[in-house]
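My questions will all concern the structure given below.
Partial complex: the chains shown occupy the same locations as in the complete assembly.
Letters A and B mark the chains in the order given here, with residues in each chain numbered from 1 onward.
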Amino acid sequence: MSLSVKTCLLGVCFLLALPSVGLLADEASQTPSEAPATVAAAPAAESPPADKLDKGDVAWMLTASALVLMMTAPGLALFYGGLVRKKNILSVMMQCIFLMGMMSVAWALWGYSLAFGGSNPYVGNFDHVFLEGVLPQFQSGESVAPMSGTIPTSVFMVFQMMFFIITPALICGAFAERMKFSTMCVFMLLWGTFVYCPIAHWVWSDSGWLCEWNDQAAFPALDFAGGTVVHISSGVSALICALLLGKRLGYGQEPMPPHNLTYTCVGAALLWVGWFGFNAGSALSANAAAANAFVATHLAAAAGVLSWSVAEWILREKPTMLGACSGAVAGLVCITPAAGSVNPIQAIILGLVAGVACFYACTTLKTRFGYDDSLDAFGVHGIGGTVGALLTGVFATKAVTGGTYGLLEGNGGQLVNQVVAVGAAVVLAVIGTIVILKVLDATMGLRVTEDEEIRGLDLSQHGEEGYIFL
Amino acid sequence: MKKIDAIIRHYKLEEVKDALTRAGIVGMTVTEVRGFGRQKGHKETYRGTEYTVDFLPKIKIEVVVADEDLEKAIQTIIDTARTGETGDGKIFVFDVAEAVRIRTGEKGTSAL
């Protein structure tokens, strides 16, 4: 144990060292003429020319950030936690809580800078490590805050931080009930740094090669709130994890039903509520675009509930509560990239498609290929995200984007951009995840021992039990 | 003394308890168990994975009675726990070598 603890701590130190070095190097070349207020103009479709703080926008973005944090815990912690067996419930919750701690600090120290710093199309830089140039300064009641549109850059940074938490947390669904906790920590730090940050940079930094509002972008793709950055990256990596870690002991022989679907229901509902922050917050303003995203998000979730449940009703006799919840999440995933490009009625169509597509992926597809994606992280986020990213290229309408449009309005090129963005994200996620896992497998080991797996991760990894009702 | 183990349906517990009490048998211990037998289980489906659940929730009643009360107790249970459908459950009877009341140390039937 102590060996892996040490390895783990060492890994963290190493990573912490990296950007510090960068910082020093950077500091040397920095000239005082660089005003902090000019950094990081964030994606804001409708931001007015003057970068003046708008309190309505700040109010909404603080709320949205809180909502997105709520998605990871209690949202995802309950959604995933309910689906595992009783003996592993705390391990799932611990992963969520611990990632909330670790990824947040990593984002502040170097992640934000790697994702949003610099003007390279492919990778960020160390300009903003330790939140350099991001934080407001206050002088006798006046504040000089670096702005991203109408909100302080620090608000933009913290909103994006919440995405840096939930994206790795989504992957946990794939290796639930068998991954070593220490390895998971190191894996997530590396994955966040080397997979998430680059993809976020490609798609959302002003200079990214896939960025919608970058005139020089090679393939400007529409990804309003993270179809590629969040769901495809995590979903595909989840599949790789499921494949490389192998199946849970007894998978396919023993029954492994969800131990507490009431938690899953509550978690799904909280995800739904939190997703309003995720998607409507991605407008970075409390404007009509946020309103459109809000309505579209809600209706896609609603349609997902209907299509998954009805598919089950027809094909498996009964509509299940778990199906309804899964459908909601599928709809939400699918609308994520599209919430800034389609109208709410089109969102219903996306939701309906996502519900059926993910239902198919979680049932038929998984059984056919026999991988053990414990909680269907790939089936819902990988498939739903891909469907969403592609359909965005199909349905995107001038009436909502104000400019870009998709296949149905005659612009097949947008669909090509979407395909390229999906492909690029898939390639980096697959390669990055494989490399990281192989390294960790050789050094720390990926799975707990058989005995630990049988006793459950709660006891073996954390020395606790979830429920003591005796 | 004899111990009766009666495996019955969940929702029959109150009725059986009341009937036994009326029959003068005022002590019993109840456990939530899961039973497997002729009664068909059911199917559950979670995200498309089907499980056949063979173990059905049942209630086990344990009653220790004096030998002379045995028949009455059994009959009472049968009368109240019976629905006529498969899965009504079983009654098993065992000899009791000794019974002690912890509070007083009394032994035998006076411990009941």
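Just a few scattered comments:
Criterion: a residue touches a chain if its C-beta (ideal position, glycine included) is under 8 Å from a C-beta of that chain, and two chains touch if they have at least 3 such contacts.
All of these numbers come straight from a predicted model, not from anything done at the bench.
Each kind of chain appears once in the view, while the complete assembly in this file is A x3, B x3.
Just so we're on the same page, only the chains that are shown with their structure count from here on.
A separation of 52 Å divides the Cα centre of chain A from that of chain B.
The part of chain B that touches chain A in the complex is made up of residues 44-49, 51, 53. Residues of chain A touching chain B in their complex: 255, 257-258, 312, 316, 318, 320, 322-323, 326, 359, 362-364, 366-367, 376.
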